[in-house]
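What you see is the complex with one protein chain gone and the rest in place.
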Amino acid sequence: MRPPIDIYGISKHYEDIIALKDISFQVNKAEIFGLIGPDGAGKTSMFRILTTLLLPDTGEAYVQGYHIVKDYKKIREIIGYMPGRFSLYQDLSVEENLSLFASIFGTTIEENYELVKEIYSQIEPFKDRRAGQLSGGMKQKLALSCALIHKPEVLFLDEPTTGVDPVSRTEFWGILKNLKAYGITILVSTPYMDEANMCDNIGLIQNGEILSIDTPGKMTQDFDRDIYAIKTKHKHKFLNTLKSYENTYSVFSFGDSIHYIDVRNNVKESELISTFSKMEFPEFNIEKIKPTVEDCFMDLMKQE
Amino acid sequence: MTSDAVISSENLTKKFGSFTAVDHITFEVKKGEIFGFLGANGAGKTTAMKMFCGLLRPTSGKGFVAGLDIYKESEKIKKRIGYMSQRFSLYEDLTVNENIQFYAGIYGLDRKTIRKKQHELSDKLQLTAYQNKLISSLPLGWKQKLAFSVAIVHEPDIVFLDEPTGGVDPVTRRQFWDLIYEAADAGVTVFVTTHYMDEAEYCDRISMMVDGRIEAIGSTDHLKAKYKVNSMNDVFLILARNVEI
Partner (left out) sequence: MKRFIAFVKKEVFHITRDFRTMLILFGMPVAQILLFGFAITNEIRDANIAILDHSKDHISEKLTNKFLSSGYFKLDSYLQSAEEIETEFKKGKIKLVIVFGKQFGENLNRFQSSELQIIADATDPNTANTLINYTQSIVRDFVASLNPGPPTGIMIIPEVRFRYNQNLKGVFLFVPGLITIILMLVTAMMTSISLTREKELGTMEVLLASPMKPIQIIVAKVIPYIFLAFFISIIVLLLGYFVFGVPIKGNLLLLLFELLLFVLTTLSLGILISTIAKTQLVALMISVMGLLLPTIILSGFIFPIENMPKILQWISNIIPAKWFIIIVKNIMLKGSGIDMVWKETLIILGFAMLFIMMSLKKFNIRIG
């Protein structure tokens, strides 16, 4: 029995640009798999190949056991797809959009209302409003409802949260988590590293290559260097000083602190404190922390 | 209004018909400050930004940018500001050098200065080998860094950045912020919107807009202390959706 999404050695190029290099990964049933990477990493090409819209140069892939080239018609019946920057039909109302997508898949809103209820009930008060007049967060909810209305077995969401504010993003991820209860397998992509923790499994992708695949917890656990968070009032100056410090492996700002990694393994915190104190900034606070997915990503980029 | 305020507004309001997009906002941004302008989608950030850039006439209230009245002196304001957004930045079908020439030319820089700027920029951004390459052939991160540099090529008093780092990889995003700091150190005031909450932490002060009003303003430390939370994400949640944490 194949897992719902099963990918072996997929490669794709456009003229002289290599979009995907030998990608392989699996997504298990009712799992949220996050493909995490910046714009231009190859996420969209991967989605288009899996949704049967694009032919790979080499490699094989299966969705629910169906081959993405030979059985493309079968796949199209059982998937839900929300492309990046997907914007619905602006001149149709909320309800018209949803009912259109229901009809396209040969079903009705009533038939699968249960599945979209949680999401759709939030936008239902505006059901007569044109989709073009909805706010960003509501548009995104409507688009998800449209992708779900036929009760797909596998859901493909290409950058659903890009350009959406943090609150709507948090809500959106809550909705996705609830969908797992219906046994829906979800492949989702995002450029926001902090969303990685919402996924069961993640693949970090950059320049068409998967840098790492694991659960977010394991990935950060396996990070084999010590990361120190430094808090100081003079963040920017401190950062610049550390950049030219001889024992710095990497240093970068990270929200309200600076993340510092030393070239020496197992260097003691007390030693760092005494070294840094001799620099111009006496007032700081240093603490060994657990790495985040973003730390892992930047470290992998550095190794490339 | 304090003497070193580069942007200041008093009860600035913009209505579209019966809808109030910006509702009596009053605040100041000081010279050389990095000011984060946050809020949910549709909270009125873009409308407010357009008024400060002289692109949209306010309905009521006062507003000054670089000491100029946004009602009467919008043309003068445009010469003193730079603007960059995620969507519109550079011409894809022009080369790196041609883009620099074009934008510098718009602001009336003379030929000698333009040539000097071209050298400076390509050195700083390590684009020397790409000077005659089309913008469309550059990776997104490089484009955004170049777009920012071009937006301040005429040495404006203020630069407005609308989600400048959307979709950019984490390393390049930090390089981008290095450029912002450099500009701020040189005395340019930076007015920036972002959806990355860690970037809010990089700002000297931020304001949080909710339904057209400024609900909170101050340094991130100040705001986190005020709302008794650990992260800006939580501050955002409390303010934008009245969520109890």
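First chain written, first letter: the chains are A and B, and each begins at residue 1.
Just so we're on the same page, a residue touches a chain if its C-beta (ideal position, glycine included) is under 8 Å from a C-beta of that chain, and two chains touch if they have at least 3 such contacts.
Not measured: the values here are computed from a predicted model.
Undergrad: Please provide the labels of all shown chains that the missing chain touches.
TA: Taken over the complete structure, the missing chain's partners among displayed chains are A.
Undergrad: Pick from A:L100, A:I175 or A:I213: which residue touches the chain that isn't shown?
TA: Per the contact definition at the top, the residue touching the missing chain is A:L100.
Undergrad: Would you mind spotting which of A:Y89, A:Y245 or A:F281 touches the chain that isn't drawn?
TA: Looking across A:Y89, A:Y245 or A:F281, the contact with the absent chain belongs to A:Y89.
Undergrad: Even though one chain is hidden, which residues of chain A still touch it in the full complex?
TA: Contacting residues on chain A, toward the hidden partner: 14, 48, 51-55, 72-73, 76-77, 79, 81-92, 96, 99-101, 103-106, 146-147.
Basically, only the chains that are shown with their structure count from here on.
Undergrad: Starting from the mean Cα coordinates of chain A and chain B, work out the distance between those two points in Å.
TA: So the centre of chain A lies 26 Å away from the centre of chain B.
Undergrad: Within their complex, state which residues of chain A touch chain B.
TA: That would be residues 37-41, 135-137, 162-170, 191-194, 206, 236, 252-256, 294, 297-298, 301-302 of chain A.
Undergrad: Which of the residues in chain B come into contact with chain A in the complex?
TA: Within the complex, chain B contacts chain A at residues 39-43, 139-141, 163, 166-172, 174, 177, 181, 195-198, 201-202, 220-221, 231-233, 236-237, 240-241, 243.
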